[in-house]
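Omission of a single protein chain aside, the complex is shown with its protein chains in their original locations.
Then we have chain A:
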Amino acid sequence: MSNDMIKQENVRNFSIIAHIDHGKSTLADRILEKTKALTDREMKEQFLDAMDLERERGITIKLNAVQLRYESQHTGEDYLFHLIDTPGHVDFTYEVSRSLAACDGVILVVDAAQGIEAQTLANLYLALDNDLEIIPVINKVDLPAADPEGVSKEIEDLLGVTSDEVLWASAKAGKGINEILEAIVHRVPAPEGNPDDPLKALIFDSLYDPYRGVIASISVKEGTVKVGQRIRMMQTGKEFEVNELGVFNPKPTAKDQLTVGDVGFLTASIKNVSDSRVGDTITSANKPAAEPLPGYKKLNPMVFCGLFPVDASNYNDLREALERLELNDSSLQYEAETSQALGFGFRCGFLGLLHMEIIQERIEREFGIQMITTAPSVIYEVESVDGEEFTVDNPSLMPDPQSIKEVREPFVNATIMVPNEYVGSVMEICQKKRGTFQDMEYLDDNRVNITYEIPLSEIVYDFFDQLKSQTKGYASFDYELEGYKASNLVKMDIWLNGDTIDALSFIVHRDFAFERGKAITHKLKDLIPRQQFEVPVQAAIGNKIVARSTIKAMRKNVLAKCYGGDITRKRKLLEKQKEGKKRMKMVGSVEVPQEAFMAVLEMDTDND
C-alpha cells in the first residue's frame, strides 16, 4: 500500500482557501496534474467540483479530499499529500472550519487584481484559529490588471511575512505551481500524533449514499482505525462497525486501515448523516479516547421559510424530497406547516440564504416539484406580558402586539470591505438597514474595512443585492452571528380581499412599518393579476390598516380575432392560459402568483 511506504513525517495535509473566483479550483486542478493524480483524459476542468449545481454557480458546496504522491525536486523523497477542499461561502463557515481542522497548512490564494476580500479574511481567520501554517499565493499575476507588488504588500502587512514568503502564480497558465508544491513540502508541518494512541478521527464531511449509507470523510489525528473495528461517535454516543475504509487518489481506493496523518473515507452502515456529524470525533468503542477533538458545534439554522407545493397533491412528494435531501445535509431542518392561504407544506430552516436557494433549486430541479416559497424569516425571541418566553420562526405566528412585552432579534457583525469611494454608499445602506456603526479601518490607501452591527433579518432581505449594486460589485461582505437584542418590532399582516394571508405576514421595525406597508401593497397590486372582481390589498398591524391599494377587476378577456380559420392557434392560446392558471395559487378567492410571496424581499429597492 502506498502510504505504508511513506513515513508519517513525509505526510502533508493542506487546504486551499480563497475568495470566490480567485482561482481556487483551477489551482487544485494544476496540483492534481503535477502530481499525476489524473491522466489527461480524466482531467476534466475543475475536477473537485462534482455536483452540477456547484459547477454552475462556481461554488464548492461539498468537501472532497484527494490523496496525491509527490516527489520533491529538492529532497528527492516521496511525499504523501492530502488536499482537502473547502466550501467557499459564508453560509458554510462551520464546514470550512472543520475541514481546516483536518489540515496542518493552507494555501491562501489571493487574486492579483482584486486583492484581499472580506471572504479571504474570514477564511484566513479560521485558518489562524486552527493554528495552521499559511502559504500565501498571489494568483493571476499575468492578468493585465494585476498588481502583484501591491497585493503582496497587503499580505505582508496582514500576515507579518516577508515578500519572499509570498509566492506568485498563474494557475491558469500553469506558472508557479512547482514552487507551491515545494513550499508545501518545506513549510507545512507533518501531522503529529501517535498511531498507537486511542483513536481520534475528525469527521469533516458526511455524504449519504443510497447503497452504502453515510460516507464520512475523516482525518485521523490519533491512533489507527481498521475495517471491522467497533467505533463510537463521541458527540452522539452512537456506535457502528466499520465496513469500509479508503482514500481518494482521486478514485476511491479501499484500505484495510487508516492511521495518523491519513485523510480518507469511512463507511459503517450509518443510516443518516445526523449520526455522523461534521466536527464529531470517531473513537474506538473498546478503547475510547478520553476527550474528543475540540471545535465541535451543532449547527443551527438561521433562516427559515415555508415551502408549499403549488399542487396540493404533491405534498407527499415534497416530504420525500426533503427527507432525501436531509440524508445528506444535517443542517437542513423541516417540519410540517399548515397555512390557511397555502395549505399543507413545510417550515424549513437553513444555514443562510445561499443554502436556502440551493435547497429550493434542488427540489425543483431534481424532484420536479413546483413550489410556492414564502419570504425568508429569522428566529425571534418573544417575551409575553405574562412572562412567558418562546421563539417564533414564522412571522404569521407572532402574537398580537398587546400581548408582547419584548421581542428580540438576532444581530450579526457584518464586515464589508470596499474601495474608499464607496464608503458613503455602504454606510447609507447599513443605516437604512438599521445597522449600528462599529469600526472602520483602512487596509491601505484605497481599501476600507467597515464593520456594522445589523439585524440578521435585514441581511436576509435584499442587503447583499443592494450592496453589490451600490458599489458596482466592488464590495465584499461577510457576517457572523453576534447575539439577540431587543428591538421595536411588529408583525405586519397583509389582507387580500379582506382575508389575512398568513403566508404574506412579515416582521418589521415599527419605524419602517408605514413605509414598508405602502411599498408592499403597491407591489402586490402590480404582481397579482386582475381578478374577476375588485381586490383590496391592505397592510395591517393588529387591526389597524396602515396602507391600502386596489387591484381593479378584470374587465375583458376574449380573443376577438378570427385568424382566417386558424383554430389550432386559438386552441394553443386557450391551453396556454389554462396552464398559466395552474401555476397560480388560489388563496381564498384570489389567484396569486409565486412572485407575490417574495414581494416583501424587494420592497426597498422599489422605494428608492
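One rule holds for everything that comes next: a contact is a pair of C-beta atoms (placed from the backbone, for glycine too) under 8 Å apart; a residue touches a chain by one contact, two chains touch by 3 or more; residues count from 1.
We take it that contacts and distances are computed from a predicted model.
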Just to verify: the chain that's not displayed, which of "Condensation domain-containing protein", "ABC transporter permease", "Heme chaperone HemW" or "Glutathione S-transferase" does UniProt list as its protein name? "Heme chaperone HemW"
Of the residues listed, A:Ala254, A:Met554 or A:Met586, which one is in contact with the missing chain? A:Met554
Who touches the missing chain here, A:Ala312, A:Ala486 or A:Leu574? A:Leu574
Given the full complex, what residues of chain A touch the hidden partner chain? 530, 532, 552, 554-568, 570-571, 573-575, 577-578, 581
